[in-house]
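Let me give you the structure first, and then I'll get to my questions.
Only one protein chain is missing; all other protein chains are in place.
So, chain A:
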Amino acid sequence: MASFKPTKIPVYPKLGEKVTQDTLYWKNYKAPVQIKEFGAVSNIDFSPVAPHNFAVTAFTRVHLYGPFSQEPVKTFTRFKDTAYCGRFRSDGQLLVAGCEDSVVRLFDVSGKVALRMFKGHTKAVHVTDFTSDRYQILTGSDDYTCRLWDIPNAAELSTYQEHTDYIRCGVTSKLNRDLFITGSYDHTLKVFDARAEKSAITMDHGQPVESLLLYPSEGLLVSAGGRYVKVWDLLKGGQPLVSLKNHHKTVTCLALGNNGERLLSASLDRHVKVYNTTTYKVVHNFDYAAAILSLALAPDDESIVVGMTNSILSIKHRKHTEESKEIMSQQRRRPSYRVFVKGKNYVPKPDDYLVSKPVKEHLAKYDKELKKFNVSKALDAALEVWLRRKKPEITVGVIKELDRRGTLKNALAGRDEKQLSQLLHFVIGNIVDTRFAPVLLTAAEMILDIYKSVIGQSALIDQQLLRLQNILESEINLERELLEVLGMLDAMFATSITRKEVPYSDVGRSNGLAQGEASSSRPELQVT
């Protein structure tokens, strides 16, 4: 007895954007929380210790936000002018910030008044950071100098005046307490050693440097300036490794994500790009509402915080609820699955008598109807709203199967106004899809044949037929144009092939005709 074969649903290639592991990972964030700050958000820094508060520098204030709070848990307002670069010490106890009035202030995270004021710069201080031994502070200023300060007695230890323009970014090494790197608007990056009087390495970025980032291993340095992101090998004495140009405006901020496997760059063109750090290809792209000035990621990518020029701070938290739900359901199902699997991999002995138990086949609703030869109902089942919206390939597959059986006409006939309009709606929606066009064209023709006599009786159907006509017309226009393009391409391929003698590989068959034509048209082309 031949068993019923379920309808074969062809698998079509997916159109549109490819879903990769990265897109899944970076899309797994909740809707952003947006907080209005007092001015453009110039810097965001996450505390390295447990609750991972983050400091947001905007206008004349530095706000501390908790990991989930939407209100600042703490505010430092003792700035005379615009504050810059609020950064935490590695123990999360102290916070340092520069200011437009050239004074660098050091705060206790739990206090309010500045613990120390470092005076000495003559212009705005845009860069501040702690050295890895925790007792010194690095500052870089618009007066072209960078300085090291001693925290306990607020004294200046050393000054380096090597840059010839504003210093706008700098990082300290987390491994070596004497090493730090600064980037300046004079297009250079300089590596300094506090024990030496001069810079150790100088690298030319080619554009005013806006941001610097050291890899955790500290072998690689990433710099951003102009539209370029560049990666440098410090161990080879500052050899440029990679130059990336994926933004159309100045790149303002850099961050590392996914345990250092992904590099993020934020730019004034409103985008955040995620790069794979092995291939340096863009794997994901975020879009924001305004030009981005600052970007930071919480440890383990728990949240992405972005500060923009329109003084909005956008915080995206990672989704967790669904994961935990999945784990729960898996745990509950596991024992039953074990029971279900029980004896599956039992190997029968040679003298065992095998009693085969027919496996009950699960059939889809439309297949059940098809099995009963209820063609009309099978089509109805395939035309269910969610199915035709979400998986039009199933609906089309069923129509194709009906056509193969020669019963499509029966299935299509005998429908009332509502059902017919549903059917037509589906046809109108999908007839221009090249994957479905052959099947749907036949169906559409049959529909016209069957319902020819009643056309004009229902305004709804007439309207839909008109829509169908319109869409067909535009499609025909398009295809006419496309045919012209095809002709152009043929000619182009022909010239290139005759010149290069490139053998056809994958497209050879598709334009075999073109090749034939090419041989005839070659002399003319060469003349012209």
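Note that contacts are C-beta pairs under 8 Å (C-beta built on N, C-alpha and C of every residue); 3 or more make two chains touch, one makes a residue touch a chain; residues count from 1.
FYI, contacts and distances are computed from a predicted model.
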Protein name as given in UniProt for the chain not displayed, "3-methyl-2-oxobutanoate dehydrogenase (2-methylpropanoyl-transferring)", "Phosphatidylinositol glycan anchor biosynthesis class U protein", "Asparagine synthetase [glutamine-hydrolyzing]" or "WD repeat domain 43": "WD repeat domain 43"
Candidate in contact with the missing chain, chosen from A:Q93, A:S173 or A:T495: A:T495
Identified contact with the non-displayed chain, of A:H247, A:R262 or A:R388: A:H247
Positions on chain A where the hidden chain makes contact: 15-16, 227, 245-249, 267, 269-271, 273, 282, 285, 287, 376, 406-407, 409-410, 413-414, 432, 434, 437-438, 441, 444-445, 448-450, 452-457, 462, 465-466, 468-469, 471-486, 488-489, 492-493, 495-497, 499-500, 502, 504-507, 510-511
